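All protein chains of the complex are present and in place, except for one that has been dropped.
Then we have chain A:
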């Protein structure tokens, strides 16, 4: 352990170091019974990113997160978090990491505040003299100050989720691992989480966000990785991932039949007519010519846009499959 703490990097709070915050090499976990949960994972999470970790239920996301947090020993391969090997360096690394893993877990017979006091006292790096203030600040940050004295078993699912988040935010963290953070939250709560994630990211915290909700990832993440059946399918900046799938040209018009004919003439492929919209794969030529052709043909164009490809399109293009639970 001594050698481990000696190599601890002295990085500032910006987290903008060159070294990736999470780096795994050929990380593999085979459970007793032979089930291969994670298979040769090479994951790189750049410092300062909001990293979306995508995949259907049962694709190995949670097993990966547990290996990164030192809860599970990898069968083979290595995992480095904040530049140090896991699970060997848990004591040095984990005080800088806040985590919400597979939903919150609380002591129902303790109040919300006492739950946080307990988790804070479990961290040997946390100064007991400032514990009260830390707990109060964390409660305030997730909007639970008013309910802090209530027993946790009386909390709603959303409140429990908030309390779990508060536990992850007890200290200023360099890395925040959030596994399905919006589960059980109402739309208002989901919005608040997204705002919180953006806030933390702008403070320099790297956020590792696992989810099976694609639009959630798309709204907040700068980078993403996609897993399926224990394997990493792709990873990189979100913009690049979506760019892999082409956008679609969409024309809004009451004269759909005529518009569809003109668009086909102009080289637009896969033309689809729905209500008052005609969509298709954009042609290689200048869209101004397409617009002119439509207008010349007497089509009353109300709108013409190229819709950006969504991450979902990218995902389907990559895997050729839906978001079903792996068997």
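Quick note on the criterion: a residue touches a chain if its C-beta (ideal position, glycine included) is under 8 Å from a C-beta of that chain, and two chains touch if they have at least 3 such contacts; residues count from 1.
In this text, contacts and distances are computed from a predicted model.
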item	value
Candidate names "tRNA modification GTPase MnmE", "ATP synthase subunit c", "ABC transporter permease" or "Isoquinoline 1-oxidoreductase, beta subunit"; UniProt protein name, chain not shown	"ABC transporter permease"
From A:25, A:88, A:118 or A:261, residue that would touch the chain that is not displayed	A:118
Which of A:23, A:79 or A:94 contacts the chain that the document leaves out	A:94
Candidate in contact with the missing chain, chosen from A:23, A:54 or A:69	A:69
Missing-partner contacts on chain A, residue numbers	66, 69-73, 90-91, 94-95, 97, 99, 101-103, 105-110, 117-124, 128-129, 131, 164, 167
